[in-house]
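Other chains dropped; remaining ones untouched in position.
Per-chain numbering from 1; labels A, B and C assigned in written order.
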């Protein structure tokens, strides 16, 4: 009696830590702590389960479990620590797959224990299917991310085929449940079918869209876990699973409109590779493709930079965004960011155009730096914000003897760690979110190198 | 139909929990800045590692002579651990970029 | 009552005490307005403009003869005084402290005179305050004049042909004129510094984007908005504090005045020697002796490369606006003193009391 209660109690705590953890993950300041909290809860739950298990257990089994956990920990930890930043998304995808697999396996094992009990069987099957899909899907995603799989394979009426398969699987699942059959064969059949579907599902999607896919699969795995939880009437699994399921879904959508494309077009690969938006905090340059980003995003990027250089151009004048930029500057400085303006001698349409603009907002004269002096600074600059400038940061002046501006000295923004280019503003004055309001106004940005 | 009805009225509270959990999930994500998407995803990913508990339960439940189940279970636990540990560690690493400056 | 508007005779003076717009208002209030021929010309008001609003144009003598109230900007001159008598009520900037003889003359004639410059600096009097309205414009024009005379431009410019560093402007005296000068120079993109004996002006100067040079040990209190004379010791400290900026300055504008006193010398010849070749000094206090030792009223002195231009706080050159404002002040003033076109002579009232210098030949203020 005693320990049950305490186990349940531990689960309770665990579930709460998940919620808190996830919540805190939503805010830059608390994100890290949030992660730890959730991790703590998890550990608690795991050990609780092992040591407060009622009923006799062979030491062998204990040792097995122990072994599995130890090995898993070592590998997981090691990999996670070693792999370098740009590979992060691959990892996430990998681990997600593991989770899915684990869920699927549970299904495989438990199946024949519950034959007859429709409800449980249904649960098991569901968990199995989803788990498998998310497993195989993640693996493909992984392959695509690290480039093993390059071009999206897609043949006519691909989607139709896919959907048919999916329906088949589901139908089959229902059949198994209803029939109450105990055939292992069926079980493995559906298992493999699900795996196959996972592959087919991800195959046609462009590499740039993978993050979205992963996030989607992620919430799948969540569901799988929830089903397992339901099976055992195990609260922590249930809650945890559902939580990830719902949060994951929302997240998926959030990601989609961060790269403003509808989920559908992602899944059914409506866009081709080229223009495919790519997920924000992923720095690895996508060959030639353009990264869109959101204001709040760019904002955070700048908030956490140590040094930001603003490159104003004619567009700033056209948009009359000088005040806005100035406020942004003040904001960043409050946050302890060093801000400078790089003034190109011919930025704008008349000599000293930028000076006139910025003087209007009382930008401190010392912050305006001439091209010669600032060019050396770019390399130790975290973020460059190019606002409505173009020629003056156009590398063509260096590289392309053909170009009309060839030979014109330019600002070497490429040297900076990251670059944000702000082009033609939508309707300025439109109120955005959070402290990025004004910044946001004129901002629909292109991530990557200057060029339009 | 009845099955469904019965099911619902039997698991009423479960259903409440599920629904509420969904709400919480949605609310909690609210509107997160895009930079946090990846860490968040990865964090969530780690959390659904709870399946490991299922895996553990399986093993605890199986008789030591059922080799298949055992080995499968073993794998399950292993993978689950990977998911959990790896997930949290990766997330943490991602989040290092958010360390506040002095 | 008949109001007579006289033409200013000083040659540099381009303003007129009542503009057509205001003449109209006066007429609407029931006054008759008589304008001396060509009074408005140099403020770009044609005689016809006056006639259009219902005023009558007269020769000078006639104006004196026909009108009860005589309005002017500058003190009445000899010939003018000859023509006035005990029925006349005169209104102008008399600066009675500086012109006791004129006061006597007027008293002798048994006339009555209000002096606009004697107006108390109180909030409700602000709309009659000619000093404010005029020195405000003077501050603006001083900067324009400076920019015109300089061989450099004000703003910072980073161009393909190199960077032009912004001009440095230094302003002595952050009164109404000083503040407007700061604002204008700042608008044109100069780096502006300012200093004043009254500490409360620090915040004001800064609110317009100027750097305020604090003279440490600064402690001269101000009475009702005006500055007291500065102590020897303060003057010394001030020079030390300011020199650094003075010697870098491209344009210096001085507005420091102490009412009814010779204005303090803030820039000595010695200091001028150390100033930049090509620098310009605009001395708005020249009329009262000048803030710069070298400045001569209405003259441009060039001393080792430094142009020193002596002028006054009265913005003669922006005559159109200046006249408008002065006229509006007058209107408000007359309005305030009269009730359906008759003077109230309410001597308890602070404004009436302080501005009424001579009443029916009796000198009230000296």
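The rule is simple: contacts are C-beta pairs under 8 Å (C-beta built on N, C-alpha and C of every residue); 3 or more make two chains touch, one makes a residue touch a chain.
Everything quoted here is computed from the prediction, not taken from an experiment.
Each kind of chain appears once in the view, while the complete assembly in this file is A x2, B x2, C x2.
Everything that follows uses one rule, which is that only the chains that are shown with their structure count from here on.
With centres defined as mean CA coordinates, chain C is found 68 Å away from chain A. In terms of their C-alpha centroids, the spacing between chain B and chain C amounts to 81 Å. Counting partner chains per residue, chain C has no residue touching two or more of them.
For chain A in complex with chain C, the residues that touch the partner chain are 343, 345-346, 351-352, 354-356, 359, 362, 365, 368, 370.
Of all residues in chain C, those touching chain A in their complex are 155-161, 163-164, 166, 189, 191, 209. On the side of chain A, the complex with chain B involves touching residues 14, 18-19, 21-23, 25-29, 31-32, 34-36, 38-39, 42, 45-46, 49-50, 53, 57-58, 60-61, 64-65, 67-69, 71-73, 75-77, 79-81, 85, 88-89, 91-92, 94-96, 98-99, 101-103, 105-106, 108-110, 113, 118-119, 131, 211, 214-215, 218-219, 221-222, 224-226, 228-232, 234-248, 250-251, 254-255, 258, 279-282, 293-294, 296-297, 299-301, 304, 306, 336, 433-434.
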